[in-house]
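Apart from one protein chain that is not included, each protein chain of the complex appears where it belongs.
== chain A ==
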Amino acid sequence: MKNCYINGMGCVSAQKTFESGFLEEIHLNETENVLFAQQPSYKEIIPPAAIRRMAKGVKMGIYASTQALKEANLEQPGAIITGTGMGCTEDSEKFLKAILDNKEEFLTPTSFIQSTHNTVGAQIALGLQCKNYNFTYVNGAVSLESALIDATMQIGNAEIDSALVGGIDETAAHTIEMFQLNNSIKKEEDKPYRVIGSHSKGVVFSEGAVFFALENRQTETSYAQIRDVFTQNILNPNQAQAFITDFLTQNDTTIDQVDAVVLGYNGDAGFDHFYDAAGSVFEGIPQLYYKHLSGEYNTASAFGLWMASHIMKNQEIPAVVSINDCRKEHYDTILLYNQYQGKDHSLILLTKC
């Protein structure tokens, strides 16, 4: 079995993360129930005509993937594997609205063409002229994790030497309104919005694109090694602890060996008890969160992985992401746990290179 290393990353998110560096400039939000991703300048990497045509998700995906490949000094990845929970929402909405508003007449194909879930992966392949394996996973909050399982399996099995893996989700106006309607998004009266210690339902909704350049070899730019990724569709709250400890056992890792645990708390009082249960396994161990920075969306866990990878490389935890005061001398093993609305539970085990 070959190892799988994260050798490059690119991150477009609600924070100013699109340049290199790590959370130097943070904006803490307690008043907006939807956070839009901070947009980099695209003109250096995408032709102007294409910038106008492309939906936000595609642009963010191209940007983040370019950064990841550049950092890893990788030109042609052995595979391009993306994850997206909602897909190309902007173009889907645009085309659907046109159908409904114009009673199926006077339609043009552009937004339909760009509405397929694999648009980002396809556009990256087109840009790189990369004819290799190209998959897109679309399973809610385990979309990115499915892509990681696929990539680590193929790298582990020596089928490929490298893979470009990313999670992308974009917001779109009508979808936001629908999520407000069914209370998936927090209400105005629930302000100030907090992720830890929240008593209200729903989340602060967001968007973003994070890409990882994975390789079977350690390099100067390596952040961490992905040891294992595991997902499960549903879990009873009382099974959360066993879910985690079984996974660690399978990876010959004891609870004491975990130097930090990254929990996907999103401030939804209806489901954050899963993280409380998980956290209780790791008393005295640094517990971290990130969705107060990234907001919640189906592939927000990619932001969590980006954050954990930086912490592993820097060997330092920024205070802004800490749930408790615990610190360790070394961060050699980090565990990430995420779920959304009680579904799509995932675990990622990272170790130091």
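Operating definition for what follows: contacts are C-beta pairs under 8 Å (C-beta built on N, C-alpha and C of every residue); 3 or more make two chains touch, one makes a residue touch a chain; residues count from 1.
The rule is simple: contacts and distances are computed from a predicted model.
Here one chain is missing from view; checked against "Multisubunit potassium/proton antiporter, PhaD subunit", "Amino acid ABC transporter ATP-binding protein", "Beta-ketoacyl-[acyl-carrier-protein] synthase family protein" or "Aspartyl/glutamyl-tRNA(Asn/Gln) amidotransferase subunit C", UniProt names that protein "Beta-ketoacyl-[acyl-carrier-protein] synthase family protein". For the options A:R52, A:K103 or A:H199, the residue in contact with the chain missing from this view is A:K103. Annotation: of A:K2, A:H174 or A:K352, A:H174 touches the absent chain (contact as defined above).
When the missing chain is restored to the complex, the residue among A:G121, A:G202 or A:G304 that touches it is A:G121. One chain is missing from the display, and on chain A it is touched by residues 80, 85-87, 92, 95-97, 99-100, 103-105, 107-109, 112-119, 121-123, 125-126, 128-140, 142-143, 146, 149-150, 153-154, 156-157, 174, 177-179, 181-182, 184, 231-234, 298, 343-344.
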